[in-house]
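Quick one: structure below, then a few questions.
Only a single protein chain was left out; the remaining protein chains are all shown in position.
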Amino acid sequence: MTLKTLLTGATVALGVAAGAVTPAQAQDDKTKVGFIYVGPIGDGGWTYEHNEGRLAVEEHFGDKVETVYQESVPEGADATRAITQMALNGADLIFTTSFGYMDATVAVAEKFPDVKFEHATGYKTAPNVSTYSARFYEGRAIQGHIAGNMTKSNIVGYIASYPIPEVIRGINAAFIHARKANPEVEFKIIWAYTWFDPAKEADAATALIEQGADVILQHTDSTAPQAAAEKAGGVVTFGQASDMAEYKPFPRVSSIIDDWKPYYIARTQAVIDGTWESQQVWDGIGPGMVAIGEITDAVPAEVKEEALAMKDAITSGDYHPFTGPLKKQDGSDWLAEGETADDGTLLGMDFYVEGLDAEIPQ
Amino acid sequence: MRFILPEILRGSRPSGDGGSAPCPARESAPPMKLRVEKRPQPSRRWMYLSPLLAVLVTMLAGGALFAALGKNPVEAIATIFWEPLFGEFAFYYRPQLLVKGAPLVLIAIGLSLGFRAGVWNIGAEGQYIIGALSGAGVGLAFYPLDAWFIFPLMVIAGALGGLTWGMIPGLLRVRFGTNEILVSLMLVYVAEKLLAAMALGPMKNPEGMGFPGSRNLQQYPSAHNADLIADTGMHWGVVAALIAVIFTYILLGRHVLGYHIRLTGQAPRAARFAGVNPARLVLFCLGTSGALAGLAGMFEVSGPAGQVSIDFNVGYGFTAIIVAFLGRLHPFGIALAGLLMALTYIGGEIAQSNLGLPAAAIQMFQGMLLFFLLAVDLLTNYRLRLSPGPETA
Partner (left out) sequence: MMDLSSISPILLLASIMAASTPILLAAIGELVVERAGVLNLGVEGMMITGAICGFAFAVNTGSPALGFLAAALGGAALSLLFALLTQFALANQVASGLALTLFGLGLSALLGQGYVGIKPPPTTRLDIPVLSDIPFLGPVLFSHDAMVYIALALVAAVWAVLKYTRAGLILRAVGENHDAAHALGYKVVRVRVLAIAFGGGCAGLGGAYLSLVRVPQWTEGMTAGAGWIALALVVFASWKAGRVLLGAWLFGGVSVLQLNLQAAGVALPVEYLSMSPYLITILVLVIMSADRSRAPGSLTRIFHASQ
């Protein structure tokens, strides 16, 4: 038994070493790009958009690039295996599209130093691991502006997923701009504790609507809240992660679209050119990672103009959604007049701004 | 089937219900009837053959399914069953079989004891989770201390956690006669909510930027359930599974408790006359299966999975039920069945990646495996007899 295990161990070690070397000299000069998805590509939201990015890569590079993907990969050991599988099968660049893949990505990256890895929304890097994320809060600011203007009941419902900095940033950005447009507006927040669960999202939307909300913002990825809003009538919603165009022009009046296409094409090009380097990227509307879906005519003309102007200002860098004077919820000062929030604070945001009437669950 | 239907529907009682007497339409030959007769003893031959037959039939049916999905059936079946064992990257996949199979075997062994005695623990998934939480909790409590005793303490905690969770339906059954199937099942949901609560609250990683999930135990050496020999997939959970298999074999074959378990399952009244204390047996079975499931959870959370996260549990507790049946509730059979299930998982993933086979197809495949096994099992306990003439009372 011991001898067998020793031999197996030796073979495995050799094999992994061999495997680590092989992918570099990929079979032909086709670059292989792999994608690990946390959900199904038909989810109409997060994974759907990543897959759109993959399709764009295929279209852009034609025969020079081959893509593979695996969907609905659970986090943990299964993720490690899926990523390893891709690397063993000769991938040169692998995108792991969920925060929960962080440790798995780093672990596999160690074993395959010649393969490049891109981890979405994470914070751990390595010589062959980059991280990338989008400044969704920029889109939330625009949404908040429209929401504040369009609500008649002065109650905006927010379906939040998990109390993590990204979500809190979104709530804060939306609230700040809703309040600016409408000093009477209030936010009602429900924590769904899921990124994607249509049944729960529908229930949450209904509960919010029943309590008087006539605008629904969501940080969850299905179209269920739109359907619930449509059923109730007279409720404004925004598309999340993807355009959710089938609910145009009402209730969906605009949307935040995750547009990974430019980034994926750029990184694939870097691998082909040999110029790929590990980096931490946090892009917003400017570089094109966050797109604002068409603002329909259900939105009053002046509001639409203001929203588009804000979008341009954010794009050019003239305006930052978190610009002082701003105070924290507990009353303490946060940003002085004209001061903008730094990335560090934003990345770790764990407080609400002044005026929000709720508590962040612990 | 054409023969069996009228037979069973009619039943075999002497007093007619109108039209029960078989009516020979042809005078020439007496009508043949396919009868289902209970065997005096389960057939040994079929006991070994039925799993094999079931696997073969599943391969055929699965192949048909894959063909219907537009994939080459032979290629698909080969990818699932052959590739992980002998394919290009088998050196990587073979250890993964151990990784995937160990928790299944460990849990299934515990379940098999109960199933043999008529104690139905359907809540192994919940006991798995609680074991993981207990073990990880102990490990995290000691962070960042480095000491040799941390891991053994985690093991004990994991076993105790699972044991406790399994004892709840046990005690309720013994004390109140409550159905353990439903109680253990409900407790699975309670455990899942508890897992989420822990991952979001008390066990959340303070250095994790606010994201849910605990510290990664793989990075905490004293608590890491590492491979005993690197990259072989052989972690302490695999060792535990092996020990469990051997231990259960001895228990069932040589020990009086094993005898009691087998007796209770086959003839409950006789067992009571033989002096078996039913309450104690129930508690033993549920406690043991709970402890083993808890251990599996603990080994998994400190090893392959690494952290307490909301989606930590992937259904091993339920798949283990299939493994237990597939292995005919016999320790060695379970070991083989566990590896077979692991093969379908791993091979299924390869098929997904290489052939674009949908993940759902693999799930159906596993369900079919159990279906066919249960159907083929008929032959083990019952004899199909073709006999002429009307049946006698």
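For reference, chains read A and B in written order, and residue numbers begin at 1 within each chain.
Going forward, contacts are C-beta pairs under 8 Å (C-beta built on N, C-alpha and C of every residue); 3 or more make two chains touch, one makes a residue touch a chain.
Not measured: the values here are computed from a predicted model.
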Residue among A:Y193, A:Y263, A:W276 or A:F322 touching the omitted chain: A:Y193
Sole residue of A:T223, A:Q240, A:S255 or A:T268 that reaches the chain not shown, by the stated touch rule: A:T223
Residue, one of B:A76, B:A136 or B:L200, that touches the chain absent here: B:L200
Contacting the left-out chain: of B:I80, B:V183 or B:A244, that is B:V183
Which of B:I77, B:A136, B:L263 or B:I322 sits in contact with the chain that's absent? B:I322
Residues of chain A in contact with the chain that isn't shown? 40, 42-44, 48, 157, 188-191, 193, 196-199, 202-204, 206-208, 210-213, 222-224, 227, 231, 246, 357-359, 361
So which bits of chain B touch the chain we can't see? 1, 4-5, 8-13, 15, 17, 35-38, 69, 120, 122, 172, 176-179, 181-183, 185-187, 189-190, 193-194, 196-197, 200, 318, 321-322, 325, 358-368, 370-371, 374-375, 377-378, 381-382
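Just so it is clear, only the chains that are shown with their structure count from here on.
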Of all residues in chain A, which touch chain B in the complex? 5-6, 8-9, 11-16, 19, 68, 70-72, 74-78, 80-82, 84-86, 88-89, 99-100, 103, 107, 123, 162-165, 168, 193, 347-348, 350, 361-362
Quick check: in the complex, which residue numbers of chain B touch chain A? 89, 91-92, 94-96, 99, 196, 200-201, 209-213, 216, 218-219, 229-232, 234, 300, 304-307, 309-312, 314, 346, 349-350, 352-354, 359
